[in-house]
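Heads up, one of the protein chains got dropped from this complex, but the rest are sitting where they should.
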Amino acid sequence: MTAPITATSLAPNDDKPRTLSAPLSRGDRIYRSITVGGALFSLVVMALIAIFLFREAWPALSKAGGSFFTTFEWGPDDEPAIYGIGSMLFGTVVIALIALVVAVPISIGAALFINEYTPLRFRAAFITMVDLLAAIPSLIFGLWGLAFLQPRLDGPARWLSEWLDFIPIFKTTVPIFGSSLFVSGLVLALMIIPIITAIARAVMAEVPRVYCEAALALGGTRSGMIREVVLPFAKGGLIGASMLGLGRALGETIAVALILSNDFRIPDNVLSPGGASIAGTIALKFGEASTNGRSALVAAGLVLFFVTLLVNIVARGVVARTKAPAGAKK
Amino acid sequence: MTAVMQPGTEHVNTNPASADIALRATDVSCWFGKRKVLEGINLAIPRHTVVALIGPSGCGKSTFLRTLNRMHELVPSAALAGSVELDGKDIYGNELRPSEVRKRIGMVFQKPNPFPAMSIRENVLAGLKLTGQKSNDADQLVEWALMRASLWNEVRDRLDSPGGSLSGGQQQRLCIARSLAVKPDVLLMDEPCSALDPTSTRRIEETISEVSEEVTIVIVTHNMQQAQRVSDECAFFLAEENQPGRIVEAGSTEQMFGNPVDPRTNDYVNGRFG
Partner (left out) sequence: MTVALRPRRPNRIRPSDAIRSFGVFGASMILTLGLFLVTPLDGPLGFVVLGFTVFVALQYAVVRQIMDRKHAVDHIVTTLVYGCATLTALPLVLIVGTVVAKGLPGLSLNFFTKTLEGVDPSAGPKVGGALHAITGTLTQVGFAMIVTVPFGILTAVYLTEIKGRFTGIVRLLVDAMSGIPSIVAGLFVYAIWVVGPGNGFSGLAAALALSILMLPTVARTTEEMLKLVDPSLREASLALGSPQWRTVWQVVLPTARSGIITAVILGIARVAGETAPLLMTAFGNDRVVNPGAALHEPQSALPLFIFQQLAQDQRERAWTGALVLIGLVLILFLIARFISRTAKTAR
């Protein structure tokens, strides 16, 4: 005869989860440590970047002190040496802002075009095209901006200075245009459009279709659906995407170096030649600089490193949060 | 009524005068790409009734529902034949825009989908905003719509909290209120209770009965008891293997469940397949 079925019950709260251990084989332990080591490479590199840039920049930083940011002149190889990235910081920020103002609306429009407007069979082609644009080297953007775009922007710049001169940044004293913050900003705008578009598209594609359908089913038009559902839902991600574009624009080097006249005075308008950027100055001055000058340029690079790092980390955080919004069901 | 329904035959249950027909589908067929999912659907939906579309899954009843307010075409490869008339006007014709059609023929979806970024109040008023209308008395409209959707008493004190903070059943009633606020003639419901628990389902069903005094309701449901409880008329959809869906039989709910003409209907309503 078989044993009878038995059932006993535990006293309440008398149970404890047991630890599940799975000892790894030697091969797996080696595999794990190699992989962890490889993955931590990025951590090591980032730490080394900060340490070595700081070490190389220290001679210049120690001499300049806090005036490094507030001095608006640059002459580390002059006698006496002057270290001030004030005007470069100004130029960098202005160029990046011009790029952002132009690029963000166009990018969001292009992203909406890909997601909501283009017929399905052209969608992949358009996405490839945006990626292709992102793959074009910045040197080529700069070369093209210098030779093709700049001469064609002369007319619009003149027009802005004649008709919008009540806005201070467009008020010019001498009608000479080009090699300006304006042209650099526009070229950078073209460079960051593919970056912002790609991320904005991905973020807006995350909007659950059920909400879009609900908006349409209430009698909304496509633009109404975008305004009431897509944009509010993707708002954070769009801000993050713009910030990633900003990070790229702040650090962009060669295109700016080729176009901007690299002049350390603060220009009184954005249309005339003048202005300097941190990255552009490093590229242009590095070859001719002495040891002291190079130390100062590395110090400028260190500032750029921290600024872009901050912008990027915040931006990634914002994008990641939008992609998985709390409480939103798919 | 003829014994076996053929495509091209109108499935009218009580033969009302045509003025009492809210929606009339004539020879509707649907495709997704090359695949035909519905064929030759003729159905007249009488005004101020609740019509249930029943049938096993995959028989095309949801697709048919979506052709009734032009949601079908949101799938890029979608095509259709035939016509759907709202008060005698073809909704696919040149006279009406899709957004106008959808405003007059509202829709409640399978899963409750109140707009996550909006408060309860804003959700109710979303349709107004989307259709570019101004309301003279928004507060009154919000109260009216929530009252109709029997949600007012539960949310009157927290109209500004987010729509997502409600329970599933409350969210679905909020979606009903949202649809009612644009004052549609017809309300389409695509398995509105399939994601809800039995108690919430009961509340929705009560809401449906109440609302049907003013609005014509077409509801897709898998639940036989629900169809029996809420609907006045029924249409049974069936897709034979690798064939597009068709209507097998349509008639008053009483007759469809009590004394169906077609043996397949009899099998289905008695739970013998599907």
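Per-chain residue numbering starts at 1, and chain names A and B are given in the order in which the chains are listed.
Please note the rule applied: contacts are C-beta pairs under 8 Å (C-beta built on N, C-alpha and C of every residue); 3 or more make two chains touch, one makes a residue touch a chain.
Keep in mind that this is a model prediction, so the values were computed, not measured.
Q: Which visible chains touch the chain that is not shown?
A: A, B
Q: Of the residues listed, A:L244, A:L260, A:A276 or A:V318, which one is in contact with the missing chain?
A: A:L244
Q: For the chain not shown, which residue from A:L112, A:V183, A:L238 or A:V318 touches it across the whole complex?
A: If we include the chain that is not displayed, A:L112 is the one touching it.
Q: What residue numbers in chain B mark contact with the hidden partner chain?
A: Looking at chain B, the ones touching the missing chain are residues 6-8, 27, 29, 31, 39-40, 70, 72-74, 76, 78-82, 92, 94, 97-99, 131-132.
Q: Touching the missing chain, which residues of chain A?
A: Its contact residues with the unshown chain are 24-25, 27-28, 30-32, 34-43, 45-46, 48-49, 52-53, 55-56, 105-110, 112-114, 116-118, 126, 128-133, 135-141, 143-144, 147-148, 152, 155-156, 159, 162-163, 190, 193-194, 197, 221-224, 226, 244, 247-248, 250-254, 257-258, 279, 282-283, 286-287, 294, 297-298, 301, 304-305, 308-309, 311-313, 316.
Keep this in mind: only the chains that are shown with their structure count from here on.
Q: Using Cα averages as centroids, what's the distance between chain A and chain B in whole Å?
A: Chain centres of chain A and chain B, defined by C-alpha means, are spaced 47 Å apart.
Q: Going by the contact rule at the top, pick out the chain A residues touching chain B in the complex.
A: Touching chain B from chain A are residues 119-120, 208, 210-211, 213-221, 224-225, 228-229, 232-233, 325, 327-329.
Q: For chain B, which residues count as touching chain A in their complex?
A: So the residues of chain B in touch with chain A come to 69, 71, 74, 76-77, 98-100, 102-104, 106-107, 109, 111, 113, 115-118, 126-127, 129-132, 164, 175, 178-179, 182.
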